[in-house]
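Every protein chain of the complex appears in place save one, which is left out.
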Amino acid sequence: MSESSSNRNLQVFLNGIWKENPVFVQVLGMCPTLAVTNSVRNAIAMGISTMFVLVMSSMLVAMVRKVVPKQVRIATYILIISTFVTIVDYLIKAVSIPVYKALGPFIALIVVNCIILGRAEAFASKNTVYRSVLDAVGMGVGFCIALLCLGGVRELLGSGSFLGVPIFGPYFEPWVIFLLPSGGFFTLGAWLLVFSLLKERKARRAAQEQSA
Amino acid sequence: MNSASLWFIFIDSLLINNLVLAVFLGICPFLGVSGKLDTAIRMGGAVVFVMLVSSALAYGMNVLLVRLDAEYLRIISYIVVIASTVQLVEMFIKKKSPALFRALGIYLPLITTNCAVLGVAMFQTIRDYSFVQSMVFSLGSGLGFTLALVIMSGIREQLNLSDVPNAAKGTALALMVAGILSMAFMGFAGLGSN
Amino acid sequence: MSVGTHAIDIRTSPHIKGQLTTDTIMLHVVYALLPVTAFAVFVFGLSALLMILVTTGTCVLTEHLLCKLSRKQTTVGDYSAVITGLLLALCLPPAFPLWMAVVGGVVSIGLGKALFGGLGMNPFNPALVGRAFLQAAFPVAITTWAPAFWPKVWSIERFTSIMLPTVSLPFMRPESVAAFIQGVSLDGLSGATPLAKMKFEHQATPLIDLFVGMTAGSAGEASAFLIILGGIYLCARKMMNWRVPVSILVTASLVSGAFYLSDPQAYPTPMFMLFSGGLMLGAVFMASDMVGSPMTPLGIWIYGALIGAVTVLIRLKGGLPEGTMYAILLGNACTPLIDNLTQPRIFGARKKAVKQ
Partner (left out) sequence: MTFPWFGSRKTFAHGIHPPECKDLTRDKGIRRLPFAPHLILPLSQHTGAPAKPIVREGQEVVRGEPIAEPGGFVSVPIHAPVTGIIEKIGLARDARGGMSPAIFIEQYQAANQEILYGAETDIDSLSPAELVKAVQATGVVGLGGAAFPTHVKLALPEGKSVDTVIVNGCECEPFLTTDHRVMIEQVDSIYKGIRVVMRALGAKRAIIGIETNKLDAVEKLRAAIPAGIACAVEAIEAKYPQGAEKMLTKALVDREVPSGGLPIDVGVAVFNVGTLAQIGELLPFRQGLIERVVTVSGTGVRSPGNYLMAIGTPLRFILEQVGFRERECELIFGGPMMGTTIASLDVPVTKGVTGILAIAKDHPLAHRNGRVYPCIKCGACVEACPMHLNPSELGLLARKMEYESMAEQHHLMDCFECGCCSFVCPSNIPLVQYFRVAKAITRERKVSK
């Protein structure tokens, strides 16, 4: 493999993490992002499950992309995805019942996570298996990071702990709101605000440099 | 069998555990289609309709799966049911009422990826609702989705004329408004329980 | 252009202007709030005073800083931040920890107002956004009510002692108010609000106590009398739309009257409804915030009816003793829709002209 193509592959991988982060940049997959991030544990479980489904289905879609007729491709993708979601559903139930209970129907809802179908349609159906998996892993990691960002803030402020370990000592007054739905909206909104502020600042810097 | 009263299920799904503002289902269309009041109402109508039909079908499907002892097929079968419901509904409306079809337009196919529809089907299964309960639940959920969507679109239309700071424009602000709405809906907690 | 020795002003019509300006309106709202504020200090002592100062200061400072940060001219001069600060303090428990009050002030202005583009752009009443945030974030502290000093205590003590929760350390759990109550041993005074007593103990508070303000509750909601006075002042000076409080109070009394008539044993009288809790303060000073209320008279009636009905429903049928705040926030949320539905009919508008 030549230097440039491996570079490009790296780019594919990094895209999902930063430049095209599915949550913060593309604003996709909002429902699980908001619903299961009131603790870091749930966030990680959700992130990993989604990543698993994303990678597996991207791989399979890329494999069968030349076989499937155009008219039924979406239906096929959905079937592929829901199969993997069923697998994950049973896997989690086998591994940890508390996590399964906490995530509830949101595991099943991975099926309709727009990130997965979106990547299948936009990337995996047009690229090689290798690149599709790279892309899926990148997106998956990006999604996990976003969930962690949210889950971290919400658990830290909402219960004063991280992964269940108290951080701020026994006298800390938790901000219960961050465990509530409204807190989820606020946290995600605040993250998006931070990102757009950063972007704005970068743009202003660039403009200044250009004029200077 | 769940024994919650129909009235409670309705209030709960409409206001207290509002699909969008408390359960986080259907956030994508909530953020995407809430720019204009007109479209919001149409989208809401389409969702209510599809939700009722698909949740009835999902109920039947679940009964069948339980009898066949094939519950592992639940996710796959539900998504197939929903996708085909949307297709059928679209065809049906197109044929029977072109006016309604024009009104709902592109929103019908969008509903396939609306996690609220699948979510409602999953919830009614997990909570073990009877058929009537399921119907009331899906009606309340659909109306709750519409309510949130319509309120949101009203506010966003107004915000279009405001001097919102650049950084906050778009999704960030919409999420903040949703958060405030979600706080306001918390006032309904406990309603209908006594 | 100028021919004589004078300069000629050039403007477009109209060349004269009514003299009521936005900053005057805001200033007079502050005036109208002052008696209520003073009474809150009188009833609840030093703690209430500190809290009022802290929230107002925080709101003004936050507004100023956010203006600076977004490189705008500071808008502190229009007094709207002062109103927000005062209102926020008046709807919090008197012994509320000061650090939480600061959080409330920042959220009110930052989330409730600046984010939407400042004065006139906020869909929700900023003070209530702050209050709702605090309610959700610190549910225990915000429902810990200190008892009123007046009329049981006449000593100067209220201005020499601070209720302990007030000074709890930032981010730390506030001390219990119970310890404080025992410390000064006030007989017969409990910290439960009339609404909570009604809801959870089925015990009514005498109407006159509610009217004059001898009850526990948020700092500013004690005296219905002073609130009404402030409201009348504003209405008389045309700085507030009288329809807002009137429609809310009328609806609230009608709805609660219906409940009362259906079962006088289980439900309180409409008068109790009107004068207890934050309904009066909310109806007069918060729901009437022009920014968040509809513009046409018909719209305002709908808006008021919605708020009044939801308040009573939450109080009587919901899980919470008080619902005014939520009702007003919901009313604010529905305002654009109501405005949309109640656009004035254009003079001489033709009946739906045949298009095409």
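So that you can tell them apart, the chains are marked A, B and C in the order they are listed, and the count of residues begins at 1 in each.
The working rule: a contact is a pair of C-beta atoms (placed from the backbone, for glycine too) under 8 Å apart; a residue touches a chain by one contact, two chains touch by 3 or more.
Quick caveat: nothing in here was measured; it's all calculated off a predicted structure.
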Where the missing chain makes contact, among the chains that are shown: B, C
Contacting the left-out chain in the complete assembly, out of C:Ser70, C:Thr143, C:Thr269 or C:Thr296: C:Thr296
Among C:Asn241, C:Ser276 or C:Thr324, the residue in touch with the chain that has been omitted: C:Asn241
From C:Gly57, C:Gly120 or C:Gly319, residue that would touch the chain that is not displayed: C:Gly120
Touch list for chain C against the chain that is not drawn: 1, 3-25, 78, 117-121, 241, 290-291, 293-297, 343-350
Contact set of chain B toward the excluded chain (per top definition): 160-163
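By definition in this document, only the chains that are shown with their structure count from here on.
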Chain contact topology (line, ring, star, complete or other): complete
Centre-of-Cα separation between chain C and chain A, whole angstrom: 41
Centroid distance [mean C-alpha coordinates] between chain B and chain A, Å: 23
Intercentroid distance (Cα basis), chain C paired with chain B, Å: 34
Sites on chain B at which at least two other chains make contact: 168, 173, 176, 180, 183, 186
Contacts with two or more other chains, residues of chain A listed in rising order: 177, 180, 182-183, 186
Touching residues on chain A, where the partner in the complex is chain B: 27-28, 30-32, 34-35, 75, 78-79, 82-83, 85-86, 89-90, 104-105, 108-109, 111-114, 117, 177, 180-186, 188-190, 192-193, 196-197, 200
Chain C to chain B touching residues, read off their complex: 70, 111-112, 114-118, 120-121, 123-124, 129, 132-133, 135-136, 310, 313-314, 317-320, 323, 325-327, 329-330, 333-337, 339-340
Chain A contact footprint on chain C (complex, rising order): 111, 133, 136-139, 141, 169, 171-174
